[in-house]
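The structure is given below, and queries will be raised subsequently.
Heads up, one of the protein chains got dropped from this complex, but the rest are sitting where they should.
After this line comes subunit A, so read on.
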Amino acid sequence: MTLPRSEISAGDASVVFDAVSKRFAASGGNAAFTALNNVSLTVARGSITGIIGRSGAGKSTLIRLVNGLEKPSGGKVFVDGVDVGELDEAGLRDLRRSVGMIFQHFNLLSSRTVFGNVALPLEIAGMDRRAIERRVRPLLDLVGLADKHGRYPAELSGGQKQRIGIARALATEPKLLLSDEATSALDPETTQSILELLRRINAELGLTVLLITHEMEVVKAVTSDVAVIDKGEIVERGHTFDVFTHSKHETTRALLSGLAGSKLPEAVGRGLKPAAAIGDRAVVRLTFFGAAAERPLISQLIQSVGAEVNIIAGTIDEIGGKPYGSLVVAYGADAETSGKAERFFSENGLVTEVLGYVA
């Protein structure tokens, strides 16, 4: 089950959002609106935490509160125990130098070489040239672009640009990395390689990563924890595996349904009805993991239901290194069959979701 993570002690927390709200005042033709409403969330130190939501859900605002690029209208944000709202401009600059950030559109300076871009935050911090040199070289090695140090961003591919963005974000040796839709402008393959790099950095440098995305694939691939945000509120949060396998909120399910293997065949999806008529069949999604994944569930299901069971869709996948399966089946919607099936599911600890009914 999804556990509220607020009981994590402050010592383990990299970032704490405490009842944060953000309202934007009306300006020009835009009406006032609430981007974030009473958001509380803890980002555990050393975790890769994802915040997922549709565009306009408030996730960009949320991540910008961490390094003070936006100021909350209410509530507090703590980074390593420091109240961001209490910092003056100089304090904020110090904080920002200890928090790296990468962006959807990379935001590299076109006028600087790869080396110059990675060196920029160090120049800003006032480091001398030789120390900068010593710091930048190993970073370019880390992201695999040492041979490109004299190139300009326009000469690089999107994936290479994001690697430079990552090297730049790591230059000041931060403890926390903020990722603002860092893979949204990249193709799926490049996305995977960038995520792999983030995972390596997290493991090797012990860096906490807070990332926002609208792609479940990203959350599934790298995060240990996830929060789902919708209309400025956190609607679901917990360990990524739990949220994926026990999604409760409709927004989470909608985001999950975009994942490969989760989609119903189109013909079935079209015929789906919300209520059963006599003779209809129930379409049910079963999610199984752990011990349940190793038992011959289908044959047992057919035996205990005593009627035919159709398999409509299915996938076996891995989240955070744990295997889980998702199976969509159909069986008679009459009270007797359904009753038997439900009994079987609860006895075996399967998570079920009735998707609808078909004739």
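Here is the rule we go by: a contact is a pair of C-beta atoms (placed from the backbone, for glycine too) under 8 Å apart; a residue touches a chain by one contact, two chains touch by 3 or more; residues count from 1.
As a working rule, contacts and distances are computed from a predicted model.
This figure omits one chain of the complex; the name its UniProt record holds, of "DL-methionine transporter permease subunit", "Pyruvate dehydrogenase E1 component alpha subunit", "Hemerythrin domain-containing protein" or "CbtB-domain containing protein", is "DL-methionine transporter permease subunit".
The chain not shown here is touched by just one of A:Asn107, A:Ser184 or A:Asn348, and that residue is A:Asn107. The omitted chain makes contact with just one of the residues A:Asp83, A:Glu123 or A:Asp187: A:Glu123. Listed residues A:Lys22, A:Arg96, A:Arg135 or A:Arg163: the one in touch with the omitted chain is A:Arg96.
Interface residues of subunit A with the unshown chain, by the touch rule above, are 67, 69, 92-97, 99, 101, 103, 105, 107, 109-112, 120-121, 123-125, 152-157, 168, 172, 178.
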